[in-house]
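Take a look at this one; I'll ask things after.
Of the protein chains in this complex, all but one are displayed in their positions.
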Amino acid sequence: MKKGMMNTVRSRGAATATRRALLLAAPVLAGLAGASGFLPTSAQAADTPLVIARAMDINSLDPARTWCDTCQIYVSNVYEGLIGLGPDNKTLVPRLATKWESNADQTQFTFHLDPTAVFSDGSPVEAKDVKWSWERLHNIKGGPSFMMDGVKSIEAPDAHTVVVTMDAPNSEFLGILTAPYTGAINSDVAIANGANANADADKSDTSEAWFMANSAGSGPYVLADYKADDELRFKANPNYKGTKVGISEVVIKNTKDAVAQAQLLESGGADIAMQIDPDTAKTIKSDSVAIETVPSYNFVYVAVSPGAKGNTVKLTKEVRQAIGYALDYNGTVEFTVAGQGKLQSAPIPNGFPGTDGLPTPTQDIAKAKELLEKAGLGNGFEINAEFPNMNVYGVDLSLLMQKVQQDLAKVNIKVGLTPLEFSVWRTHVRGDGIPLTAVFYAPDYFGSAQYIQYFAMTEGTPWWKRAGGANDASITNAKEGDLLKQALAAPEAEKDKFFHDIAMEMINDRVIIPLVSPNVVLAHAKSVKGVRYSACCNLPLDEITRE
Amino acid sequence: MYRYIIRRLIAMPLLLLGIVSIAFLITHFTKGDPLISIIGERQMDNPIVIAAAKARWGLDRSLPEQYLIYVGNLLTGDLGTSLRTKQGVGLDLLQRLPATLELVVAAMLVGSLIGVTLGVAAAHYRDRAADHFARLFALIGSSLPVFWSGLILLFIFWYTLGVLPGPGRLDTRSMAPPYVTGFYTIDSLVAGDLRIFAESISHLILPACVLGWAVMGIISRLVRASMLDVLNQDYILAARAKGASEPRVLVNHALRNALIPTLTIVGFSFAYLITGAVLSEAIFSWPGMGSYAVDAARNLDYPAIMGVTIVGGAAFLLTNLVTDIAYAFVDPRIRFG
Partner (left out) sequence: MAESASIHATFSRPRWLTAPVAAGALIVLFWAGVALTVQWWPIDDPVAFVGKRLAAPSETHWLGTDALSRDVLSRTLHGAQHSLPIALVVILSAVAIGATLGAIGGFLGGLADSAVMRLVDITLSFPPILLAMAVTASLGPGLWHAAIAMIIVWWPIYARLMRAQVLAVREREHVEAAVAAGASAPRTLFAHILPLCWSPILINATMDFGQVVLLIASLSFIGLGASPPTPEWGQMISEGAQKFYQWWIAFGPGMAILSVVLGFNFLGDGVRDILDPRTQ
């Protein structure tokens, strides 16, 4: 009864009221949405900031504590080093040091500093600053401290000369100095803000917080503002004595995924996008975007650890070589980076000393099966693979491992996959070890010794430890250590031969199996010139101009 | 009633301590290692470097000792330093909390306004096409994975149609207004910068709509149910009989009474919105607490995890209190023993 009466009394008033409200709201919303579009946006003048879209992985802005790809961009452009790496990514070029000499047996290096060089506050760059910065780099015991390993002493006989003496021959030292972490810090300013270079600097230095908000280098740029996880802003150093830079303000904007970076590039919100993968690159249609793909020195590899606790069978050299033959290298490059990558034979990047003439990795299922039969594993076995759940240099490690799983299934090896957070993975690989894992590596400077010191099966190297070298003598390959010593003592012209031999040994070890060296996609607005990939520093900013 | 409220308020600090302790236990018993983000992969096997890092961050002390140091600092207002950003956790939160709050408030506004409208329309046109459409629309919103709908709407409205701006709180080339509250909308007005004001609003629209759509379902459903309840009451009939127009009946008489139980929804919606913020902040490049929490958990950044837990915990406890009080008002038969 009540219902019936309600029906007759009902009117259309409510409907019209709602409609009116909506009609009013729509243009207001649209107006606000379009407002920022209609209002004048910053014109693309030469003095507007250069916006770089990348995933910021900054762990510190203190040159002695920092370690990440974005950090390389910051440190190399703000804290100038003594030696730079030329555009061919091989030649050493002068920066703070105008010339240098090394003695005959590569144990002593002398550097002559540019007398006109100044820091961002106008004070001159002196040898004492270089000595202080390098001692601090070693004593802070941070991520990049290993670069000063083997240094016996650093002397500053006069204001513009630095002499470094090594414990043992180290022909790589000059190459190491192209790494951004060896840049010169304005010691007076840093000391005034809590920094020191003493032996206990790791405990007594309190300057990290200051470095997060200020910079004290002699490079073409200085820190303007840093908002963690948001943006890193730098502006041109007015006191820089070198060639004037083309862009006066640079902003690195945190953009976590490739698609967002590509969209920003196309819409004009970013000038350079650094981590676009080849699949996404194909989808960029705008005429104002230039895309180049260049080979890089980064690579992704799988590592087989015979000494890992979780192994079900003994991973002898034959078994490891069988695994190496079973992998479909070309297919992996196709799957992970749509063919935009190169094969790599040894854990030394293509183009680095010693890599000429190395055999290309090939898949040979028959050979793999034969080797497994000989080892009594014709029916295959199970192996557990844990790996970091990451996407690096365009390669999704998850996808990579699924391909590996498919490939190894063809020779009856059953791979169980467990993706882990990077921090958890690190504990596993260091503790119990992981039978099969995948990881990446990027060069710290141009030189092959770093790879041997990291990947070779000589006592004490990180991968020797992880592969179980401490408990299993069959893993150790002493030849690699001997050859390295000879390489470090050899004159420039003869180094390559030694590195080549070491590379062949590492290939045979089959503990580290590189799968793909992904190409770097350089994506930027056409109006931006001078963008290039650098082996040491990721992205040199001082060559960039905008028309 | 008041005694109850006061008791709850006094209990809050103790509860917060309990929450922080549980978070401490959970995170410290994991198998992960936060040092890698501090040191970097290259040197993570070097015992000298590891020992130095552990000593610096206090990770070489025993667990009870670490706990006592943390709580001691907490009582003086020191939330510690983030292992990942190297800045004070308090400072990190101060920078990020306003971003998430701005988003959550905007989403709540969108969700409530449209949700209430849909609920009223659904109740009014009960069982007719408009009712079904309104309910379906709201329901789809709370059934869609926020991270998927965010991507789709970004693609449609930003990339394809170009009518709304892309990810980020502001255009990549704009600078944020000087910090007053951390709400870009308010701060830009305070600074008198209308262009940034309009820009911050336009950047809020898409994420607020995506998140608001998610809570529209709950709100409109509850409003509809309450409205139907209320519309059956005698006083509505009386108002109509007296000749009140339909809009007046709906809004002044029905809606006002229907909204009371809707207050209880504030608590639930808040939970939804925080979850939604965590999932969608990455997609919209929104540097708020959600993405900070994910990064903290991923990197086992203990101080940051605990800081987020405290802030989130305090907010939740307050909203829970409000919800419980609202329940009591709705059903006076509930006593609080």
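We call the chains A and B, going by the order they appear; numbering starts again at 1 in every chain.
Quick note on the criterion: contacts are C-beta pairs under 8 Å (C-beta built on N, C-alpha and C of every residue); 3 or more make two chains touch, one makes a residue touch a chain.
Values in this document were obtained by computation on a predicted structure and should not be read as measured data.
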Residue of B:Ile140, B:Ala191 or B:Ala241 in touch with the missing chain, whole complex considered: B:Ile140
Candidate in contact with the missing chain, chosen from A:Val259, A:Val333 or A:Val392: A:Val259
Selected from A:Ser398, A:Gln453, A:Asn508 or A:Thr545 as touching the chain missing from the view: A:Ser398
Contact residue for the chain not shown (choose from A:Thr165, A:Ser204, A:Asn239 or A:Thr283): A:Thr283
Chain not shown, touching residues in subunit B: 11, 15-16, 18-19, 22-23, 26-27, 29-32, 132, 139-140, 142-148, 151-152, 155, 225, 228-229, 232, 271, 274-275, 278-279, 283, 293-294, 297-298, 300, 305, 308-309, 312-313, 316-317, 320, 327, 331, 333-335, 337
Residues from subunit A at the interface with the omitted partner, ascending: 257-259, 277, 279-280, 283, 334-335, 389, 391, 396, 398-399, 401-403, 405-406, 417-421, 424
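The criterion applied here is as follows: only the chains that are shown with their structure count from here on.
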Subunit A - residues contacting subunit B, complex: 2, 5-6, 9-15, 17-18, 21, 29-30, 32-37, 39, 41-42, 48-49, 51, 53, 59-60, 67-68, 140-146, 202-203, 208-209, 212, 227-230, 251, 253-256, 260, 263-264, 266-267, 269-270, 421-424, 426-428, 430, 439, 444, 454, 462, 465-466
Partner subunit A, residues of subunit B touching it in the complex: 30-46, 48-49, 52-53, 55-56, 84-87, 92, 95, 117, 120-121, 124, 158-159, 162-168, 171-174, 195, 198-199, 201-202, 205, 231-232, 237, 240-241, 245-247, 250, 282-283, 285, 287, 291-292, 295, 298-300
